[in-house]
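Please read the structure below before turning to the comments.
A single protein chain has been omitted; all remaining protein chains appear in their positions.
Up next, chain A:
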């Protein structure tokens, strides 16, 4: 990484305040193992990605791509060598390009700078700004190389929406309109990108699991036939599978309390 990132830009990023577990979040406990610490870091950085995504007006799918890029990158490398927040910024930038929602580096830098230094003045068009920009662009290339340029993914979102429509048709329309199943399942789907479960499971399975959990949360009655609706929507899924995904997801919600 040192080859690609100039001393100035590295300094700029550390000035940005992106040391792992540094400025944001609770301090790491001594009882934490390295892996726990890493998981917490990744959680925080993914939270950073999602917040930045909202502030930049990113759609759900590019945000998901950014998170997946981040997770996949750190599956191969160590978090101690690479500055995770810088990698996150580059993943956001790259995801915007991949999912055709192009973002300007100026906006990304502005939002991230403000994330770390809240209520500060916007950056001037000076050396520090150009250093930051350089480092984001350099890191983007690094991420691409690390992932072998395999940067386009199938996301659960598309599946989820189709499943949602199909299930909706089974249910009485008034009951459906009273129950915020769509919002809940979309929220659950977005939240599952805080952890690596998004890369460990197939997109259809994640979609089914989130829909299942949402329906369960509200006690929605779905007609029963020879086969379960979720079985129909995705042939190769099992109930255990769904349960496993759901427990992973719920685990993430527990982590929130520990990490932030």
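Criterion: a contact is a pair of C-beta atoms (placed from the backbone, for glycine too) under 8 Å apart; a residue touches a chain by one contact, two chains touch by 3 or more; residues count from 1.
Everything that follows uses one rule, which is that contacts and distances are computed from a predicted model.
From the set "Origin recognition complex subunit 3", "GTP binding elongation factor GUF1", "RecA family profile 1 domain-containing protein" or "S1 motif domain-containing protein", the protein name that UniProt assigns to the chain left out of the figure is "S1 motif domain-containing protein". The chain not shown here is touched by just one of A:61, A:211 or A:245, and that residue is A:61. Between the chain not shown and the residues A:145, A:200 or A:227, the one that touches is A:227.
Residues 47, 50-51, 54-57, 59-61, 100, 106-108, 110-111, 114-115, 118, 121-125, 157-159, 161-162, 164-167, 169-170, 172-174, 177-180, 182-184, 186-188, 190-191, 194, 204, 213, 216-221, 223-229, 232-235, 246-247, 250, 253, 256, 260 are the ones on chain A that touch the missing chain.
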